[in-house]
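Every protein chain except one is present and positioned as in the full complex.
Letters A and B name the chains as they come in the text, with residue numbers starting at 1 for each one.
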Amino acid sequence: MSEVTQVTETHEEPLVEEDLLVEEVSIDGMCGVY
Amino acid sequence: MKLVEHFKDGLNSPICLTWELTYACNLSCVHCLSSSGRRDPRELSTEECKAVIDELQRMQVFYVNIGGGEPTVRSDFWELVEYAVAHQVGVKFSTNGVKLTPERARWLAATDYVDVQISLDGATAEVNDYVRGPGSYDTAMRAMQNLSDAGFRDFKLSVVMTRHNVGQLDEFKAIADRYGAQLRITRLRPSGRGADTWDELHPTADQQLDLYNWLVSHGEKVLTGDSFFHLNALGSDPLPGLNLCGAGRVVCLIDPVGDVYACPFAIHQEFLAGNVRDEGGFQKVWTDSELFTELRGPQTGGACTSCSAYDACQGGCMAAKFFTGLPLDGPDPECVKGRGELALQSVGSAPRSDVDHSHRKTRASRKVPVEIGFGPPAGAARPDRACDTSPLAGLR
Partner (left out) sequence: MFEPDQAYRCSPRVALRPEPFGALAYDFSTRRLSFLKTKKLVEVVRTLGDQPDVHTTLDAAGVADEERPSYLKALAGLADAGTIERR
């Protein structure tokens, strides 16, 4: 079964076990835009 | 609260959106999601388009993906792009490259806040032209050469993954590298003319696994438009992106006649939220439409919630389910557990959009699916919106 991880993290930042105040999202990371 | 949880309730404005400027196109790609080809006489005028841009500026929509049809065939295209970037709306436009002359490429390279996305669906002319038509490969290559020569770095090379091109992923990367572009690969949906070619073109289960593995090991700089989140259950490395259906919550589509749909892959009455020409314009549709309010409410995963993979795949793509006739609260047709394939066996008819601007010769020659009720037989009288002489045509 796959782990549920932070899906919005960037490649550079490792998963941190705290409530992040800032999350980065790729502008191309939204489904529904061709 | 996780970011994704915030987004599920919707945002004040879309983060980005797709804006199809015209249904006119010089090509007739067999899988065209918008069934483009012929211009619709009710297209938004230049002034109406500028009014939409003004609204997007007020709503602080950061960027729009302008497409079509082929957006550059509109004579006011370059004027509209300039207007957008002068009003704090960044533009990326999708094109088959037909109008990207060396001069135009130089203009683009010198213009801030404009990005270009070249469509190509084969790393060779043979594979590409099979779906996009003779000469389309050469057109795209020429456009990319012109952009590269003009010093335009990091434009996008966008590929729709099909059964015929999954094996060419490394070659696509090489082509992108050759022109200084960034590779983008996206999922084929059974939308528009894609509904007719889906059975032949969509990747097999084995190919989906290859694709997922390739993205995990080579995809660091490859964009996906978050279109492969349905594959996340294949492994323990979730693909980057929001990994949820953004329709009506984070993104939407404005079509050439001002209709607002939840998503460009869902051009169908069922997913029509309103029209920018209605009172209150685009903003009112985004904020108040019944459809979007519904999509922003709690979604039921239905049959999928008991599956171990649900957290990763979120039930897949709404449009893919809709246009293959599957229920929205069930598995995606390409469910990696095979549940979609199973469900398809008992599907009756699949919905068909009445929004079809295909060039006439394309429509007549399209394969007729065998399933009963899938759609009218080729050649049968079908309402032709663009040229309908009925006084009631086009009236809402």
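Basically, contacts are C-beta pairs under 8 Å (C-beta built on N, C-alpha and C of every residue); 3 or more make two chains touch, one makes a residue touch a chain.
Here the structure is a predicted model, which is why all the values come from computation and not from measurement.
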Field: Absent-chain contact - pick from B:Leu3, B:Ala51, B:Val166 or B:Leu209
entry: B:Leu3
Query: Of B:Gln60, B:Ser236 or B:Ser349, which residue touches the hidden chain?
result: B:Gln60
- line: Residues on chain A facing the left-out chain by the touch rule are 8, 18-27
Where the missing chain touches chain B, by residue: 1, 3, 6, 9, 11-13, 15, 60, 62-63, 88, 90, 113
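As a convention for this text, only the chains that are shown with their structure count from here on.
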- request: Can you check how far apart chain A and chain B are, centre to centre, with Cα atoms defining each centre and the answer in Å?
  value: 23
Chain B partner contacts - residues on chain A that touch it in the complex: 1-8, 10-11, 23, 25-34
Field: chain A-facing residues of chain B, complex
entry: 2-4, 15-18, 33, 62-63, 65, 67, 94, 158, 184, 186, 220, 223-227, 229, 232-233, 235-236, 238, 240-247, 250-253, 262-265, 308-309, 311-312, 317
